[in-house]
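Take this structure, written in structure tokens, and hold onto it; I'll ask about it next.
Only one protein chain is missing from this complex, and each of the others stays in its spot.
Moving on to chain A:
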Amino acid sequence: MASRLVLVASLLLCFLAGTCYGKGGHFSSLKKTLVVTASPKKGQVLKAGVDKITVTWGVNKTLPGGTDSAYKTVKVKLCYAPISQKDRAWRKTEDELSRDKTCQHKIVAKPYDASNKTVNRFEWVIERDVPTATYFVRAYAFDSDEAEVAYGQTTDAKKTTNLFEIQAISGRHASLDICSICFSVFSVASLFVFFYIEKRKGKVSK
């Protein structure tokens, strides 16, 4: 019995220890070398499914020449501002990138060509599954091993400036409303019909 307990305890310890060591990069080790802009102005409210966001990204021109030689792909993402992360553990910011949930909506992923000096641009219609929240835009640069090596974002380090809002679709339709009401009325009415039938049966058998 005691040996079994020891076995269980050691198994538990191994698994717990395993979770401490994260695989993959950390955000704090990334270099901020990309310059990213997004079309929404500070405080602007956009509608999901209707409005567009134009994002641009490129390496910071003031940095030395070979900085971006290792970049193979760039992924641009829509990220939650701290106010939309409050009391919502499923959007939490973690330093370990594989566990980080700050940026959950992909805007675009494009291959990166270091020799092309022009700024990359993309126009995105906000998808209908984007929830109502406050956002900023961040771009990650990946190397050939598909590991993050650099990033850039439209806001400052504390994520307080240049934030914009998106208004989600409600998902409701008039037809759904009508169906709900009809079926509910039917349900309650059925109950009364049955009561009436039972009462009549009771009277007849008397």
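Here is the rule we go by: a contact is a pair of C-beta atoms (placed from the backbone, for glycine too) under 8 Å apart; a residue touches a chain by one contact, two chains touch by 3 or more; residues count from 1.
In the analysis below, contacts and distances are computed from a predicted model.
J.: Looking at UniProt, which of "Dehydrogenase E1 component-domain-containing protein", "dolichyl-diphosphooligosaccharide--protein glycotransferase", "BHLH domain-containing protein" or "Major facilitator superfamily (MFS) profile domain-containing protein" names the chain that isn't shown?
T.: Missing chain, UniProt protein name: "Major facilitator superfamily (MFS) profile domain-containing protein".
J.: Which of these touches the unseen chain: A:Thr62, A:Thr118, A:Ser144 or A:Ser187?
T.: Reading the full complex, the residue touching the unseen chain is A:Ser187.
J.: So which of A:Lys31, A:Lys52 or A:Arg128 would be touching the chain we can't see?
T.: In the complete complex, the chain left out is touched by residue A:Arg128.
J.: Given the full complex, what residues of chain A touch the hidden partner chain?
T.: Residues in contact with the chain left out: 11-12, 15-16, 18-19, 49, 86-90, 99, 128-129, 131-133, 168-173, 176-177, 179-181, 183-184, 186-188, 190-191, 194, 198, 201-202, 205-206.
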